[in-house]
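Here is the structure we will look at.
One protein chain is absent from this view; the other protein chains keep their places.
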Amino acid sequence: MEHLDITLDTAFFVAWFEDVARTVRLHRDRLIELDAAIGDADHGANLDRGLSEVRAALAGWPPTSPIQVLVSAGTTLIRRVGGASGPLYGSLFRSMGKALEPPVTLAGFAAAFDAGVVAVERLGKAAPGDKTMVDALVPAARALALAVRDGVAAPEAFALAGRAAEDGARATVPLQARKGRASYLGGRSVGHEDPGAASSALIVGSLATVASGLRQVPGDT
Amino acid sequence: MEHLDITLDTAFFVAWFEDVARTVRLHRDRLIELDAAIGDADHGANLDRGLSEVRAALAGWPPTSPIQVLVSAGTTLIRRVGGASGPLYGSLFRSMGKALEPPVTLAGFAAAFDAGVVAVERLGKAAPGDKTMVDALVPAARALALAVRDGVAAPEAFALAGRAAEDGARATVPLQARKGRASYLGGRSVGHEDPGAASSALIVGSLATVASGLRQVPGDT
Amino acid sequence: MKKLINAAETAVDDALAGMAAAHPSLRVRDRVVYRASGPRAGKVGLVSGGGSGHEPLHAGFVGYGMLDAACPGEVFTSPVPDQIIEATAAVDGGAGVLHIVKNYTGDVLNFEMAAELCEDVEVASVLVDDDVAVQDSLYTAGRRGTGATLFVEKIAGALAEEGAPLAGVAAVAAAVDERSRSFGVALTSCTTPAAGKPTFDLPEGEVELGIGIHGEPGRTRVALASARELAGVAMDAIHRDLPLEGDLLVLLNGMGGTPLMELYVAFGEVESYIRGKGARVARSLVGNYVTSLDMQGFSVTICRLDDTLTRLWDAPVETPGLRWGR
Partner (left out) sequence: MKKLINAAETAVDDALAGMAAAHPSLRVRDRVVYRASGPRAGKVGLVSGGGSGHEPLHAGFVGYGMLDAACPGEVFTSPVPDQIIEATAAVDGGAGVLHIVKNYTGDVLNFEMAAELCEDVEVASVLVDDDVAVQDSLYTAGRRGTGATLFVEKIAGALAEEGAPLAGVAAVAAAVDERSRSFGVALTSCTTPAAGKPTFDLPEGEVELGIGIHGEPGRTRVALASARELAGVAMDAIHRDLPLEGDLLVLLNGMGGTPLMELYVAFGEVESYIRGKGARVARSLVGNYVTSLDMQGFSVTICRLDDTLTRLWDAPVETPGLRWGR
């Protein structure tokens, strides 16, 4: 399968954030609606705003390494998003960037991603099952690690991670929230997908999209 | 027709206000809706409140003359209704009462009613055509005067007055208001019946109802 | 209808009871709200009143430097003469009493009747009629009294507090009215407790221009526009009637249901409009002051200040609705 593999270079990371920004914009209203159900109806707007800033920053100052892309994106999210998701996603990417060793292999990517997820868990003090983004991120990190162990190529590994994150997000539906704003609802949080888990699935999903290079981008705004 | 005539004694005037109170309560919501269209949606509530006070006052202190009934009712309306219609209807009945000479003939009634209407016109500085209660009251007064001239008996005279008041109220629909709250609307007041003209038609209409003694009262609250 | 009340019939009295409980500086008796401190000998008394549903107007403006008593009627219904007579007698400190009356047929008639019956008190009246949305004419009810009422009550109240005679207090009140103009815009209708449903239908995407404070529909209905455009419509109407120049006192007033954040957005637009005309916002108030129950929307009231009016505006005031300097 080696012929199907890709290079995890600076361009790949830039393309990742560009696809994330595009995808989140497409799903902006759905994320707002998920947050309206068990939160305060701003998650889609928050991320959309933050990611266009990320894109603008990356475009204005072409970074020269994957580390720079990640740290810059994370910093921009922290500096521009606010709310719970700003610091959490900011830490995800900053910690991931700091853990990355060039040149980036899939194993290196997986380890760095895991470091990012651990940073999110630490900062938010959330564990899997608390009905947060952690419920999508942890399975994604695990899927990446397994793929590395099994010698799977990057595009396939990213696809597996994307599916794991999506399954993780969907699995938040029956949970009762213990962290974040949704926890105020107690039992009434059951039956709704966590917006942060949903956006995490989009973020991880973009990895596969970019890696496969297959997806038709349906218009860019 | 003399055998059909009635005595305009204290009981008649008490019965008049009782019927007015009942009728206005039945039409409370319609009067509110008329006032909502070109005013402030309180005319029905104002009159309903005031007339139950009138009824309570008349019940608690049995008056011994038509003059007492009218002056007491007018005073109660002034003291309890507020708004434009409180002082105007209050003056109508107080002035009518003051102009009444016992024993009350139909001619005396008609003259006193006319004095009441003149008091309303003076107080409100409104003329026929301004789209106010005056547009129902003036035709009613005229109809009564004509009935007296023609020697018509009271029940029939009241029926004529009631019809004149109703016609007058309906004739306010195409008018542009020049007095009262509806005047703020300018041309937009056209096309709506004036709520005060509508309530005046009810008040005059009750005369005929009581005089004929025919009407079935549909429940009292 | 969703209202935080016990019953439509008791809403006014329940609110007054709550006001009395909340403000030891007030005393409520027989539907009149007084300063608990009572009348001050030699001071002109100020009495105003009108329908309820405009809170904090008028009862929230009873206190040092403003009103001596307020007479609240039923919702959107002017008070009755008894209340006004009672209030007038109670606040007279021997120097006479000024009635501040918003120009509505009901308010005018009831205050007139009351004034006639206040035989032992010298009474003067000022009519507030600042709303430029209404055509002024000898042959109609004339302009409505809206936001300028607050200016009149504050400024006349300050002069009365200084010990000025009745004629002087009445004159400054009239001067404030003369120098003030208002225009209002509704995004939604209000709902009166008695009617139980919105007074008018205002579909999504439309606004009413030139509304009053009783849920009266406005003069025209247009498509919802930006705060800048709506503020422009209001300011154009005012400027056409009373050219904006010099130092202005500006009230950016919410109709009761509009969040403060949006009122600040609108105020920003009003302020740039005024700057654009070469005039200056010397003093301002932004908030829900002269309201129309739960209506969403705003009104602007402008008063052309002079040195005296500015001094009186700045004078200390201590009421539930307006307070500074003490």
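Every chain is named by a letter (A, B and C) in the order it is written, and numbering of its residues begins at 1.
Just so it is clear, a residue touches a chain if its C-beta (ideal position, glycine included) is under 8 Å from a C-beta of that chain, and two chains touch if they have at least 3 such contacts.
On a predicted model such as this, the values are computed, not experimentally measured, just so you know.
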{"item": "Touch partners, limited to displayed chains, of the chain removed from view", "value": "A, C"}
{"item": "Contacting the left-out chain in the complete assembly, out of A:Leu88, A:Val104, A:Val148 or A:Ala161", "value": "A:Leu88"}
{"item": "Residue of A:Arg49, A:Lys98 or A:Arg170 in touch with the missing chain, whole complex considered", "value": "A:Arg49"}
{"item": "Listed residues A:Ile78, A:Ala112, A:Leu175 or A:Val210, member touching the removed chain", "value": "A:Ile78"}
{"item": "Absent chain, residues of chain A that touch it", "value": "32, 36-42, 44-46, 49, 78-88, 123-124, 178-181, 183-186, 188"}
{"item": "Residues of chain C in contact with the chain not shown", "value": "1-7, 11-12, 14-19, 21-22, 52-53, 55-56, 60, 187-188, 204-205, 207, 224, 226-228, 230, 252, 256-269, 271, 281, 284, 286, 288, 291, 293-294, 296-298, 318, 320, 323-326"}
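We take it that only the chains that are shown with their structure count from here on.
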{"item": "Chain contact topology (line, ring, star, complete or other)", "value": "other"}
{"item": "Where chain B and chain C are represented by their mean Cα positions, the distance between them in whole Å", "value": "33"}
{"item": "Whole-Å gap between the CA centroids of chain A and chain B", "value": "75"}
{"item": "Centre-to-centre distance between chain C and chain A (centres being mean Cα positions), rounded to whole Å", "value": "54"}
{"item": "Where chain B touches two or more other chains, by residue", "value": "none"}
{"item": "Residues of chain C engaged with two or more neighbouring chains", "value": "none"}
